[in-house]
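Missing here is one protein chain; the remaining ones are kept as they sit in the complex.
Our next item is chain A:
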Amino acid sequence: MSSLAGSGSAHLRGDAAILSVEDLEVEYHTAAGAFKAVAGVSFDLLPGETLGIVGESGCGKSTTGRAVLRLDPIAGGTVRYRDDSIDTASPRRLRELRRDMQMIFQDPVSSLNPRRSVKDVVTEGLAIDGRSKKERDERAPAVLEQVGLPSERFAGMLPRQLSGGQAQRVAIGRALALQPGLLICDEPVSALDVSVQAQILNLLEDLKKKYELTIVFIAHDLGVVRSFSDNVLVMYLGKTCEFGDAVEVYDRPAHPYTRGLLDSVPRPDAEGGFEGPALTGDLPSPLNPPSGCRFRARCPIAQDRCATEEPVMREIRPGQYAACHFPLD
């Protein structure tokens, strides 16, 4: 596989970005062979922006988020955060950088150390940063307070005593205790009931404003992503399909996959409960992706060219980019 086989980077915005990912590749090795879970993905964020990354299983969205922090090894491409190159940073520098780049995960309870009290969990980062026990004890109540957990009640509890929503609040508190510049949220609300999900989304929205956070928000729920994101990146089988302002992309998708994804969102007002036709077929295996455009096997408008030539990201409308030979109007 050529390392040039990315999906293009015409949508990047240069030095103004705080995080810039270019032609990112991540390889997984399985019994059935090695494959690229992320096969040339580019995106960037300006300070204070929220980028939503959407896509289905195997699209590489979670792997992309992990690779930004180098939690998964980067096999190709570059990741720049402020003035540092993440892909080449020394282990020591990487540890320093990760204080400023924090992550929260889907399953809040298992992401917390089960033997530590809530107070210790939220100040974990401060301990690693070398702050004294005294300072940590002083900071803990404020950290818990800002995520809506009264310290008197919660500080001494263990993670398993918390509900899913409370545990996710602890995880958010832990991530924000070091006042990071970048927060990567990987499906932060998908394990939660709707009523709890709304509480967590509101909390994240408030904290984002308060701390001017830059956020990468990875989720499969299209409604959640649109309500929370400035820009959106649509991924399919390790590649980028579309990038642009979330409202514009949702209102007028240029990539047929984005269209199909949006038409899969239940619309109780529409006849049959959906708008537009369904996408046919199954998600192909990332072990053996189709040639050319990876979406072509399910694409309702694919032509011969799509099988031979891989489309790259290009500007379809001002600020809206898609990797498609035959973009939608």
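The rule we apply is simple: contacts are C-beta pairs under 8 Å (C-beta built on N, C-alpha and C of every residue); 3 or more make two chains touch, one makes a residue touch a chain; residues count from 1.
The criterion applied here is as follows: contacts and distances are computed from a predicted model.
A.B. asks: Which of "4Fe-4S ferredoxin", "ABC transporter ATP-binding protein", "Octopine transport system permease protein OccM" or "Spore germination protein" is the UniProt protein name of the chain not shown?
C.D. replies: "ABC transporter ATP-binding protein"
A.B. asks: Just to verify: which one of A:Ile86, A:Ala246, A:Cys299 or A:Ile316 makes contact with the chain not shown?
C.D. replies: A:Ala246
A.B. asks: For the chain left off this view, which of A:Arg116, A:Arg139, A:Arg267 or A:Arg317 is in contact with it?
C.D. replies: Of the candidates A:Arg116, A:Arg139, A:Arg267 or A:Arg317, A:Arg267 is in touch with the missing chain.
A.B. asks: Tell me which residue among A:Asp15, A:Asp282, A:Asp304 or A:Asp329 touches the hidden chain in the full complex.
C.D. replies: Reading the full complex, the residue touching the unseen chain is A:Asp282.
A.B. asks: Which residue from A:Leu46, A:Leu94, A:Met157 or A:Leu201 sits in contact with the chain not drawn here?
C.D. replies: A:Leu201
A.B. asks: Could you list which residues of chain A touch the chain missing from the display?
C.D. replies: So the residues of chain A touching the unseen chain are 56-57, 163, 193-195, 197-199, 201-202, 205, 220-224, 226-229, 246-247, 250, 260-270, 272-274, 278-280, 282-283, 298.
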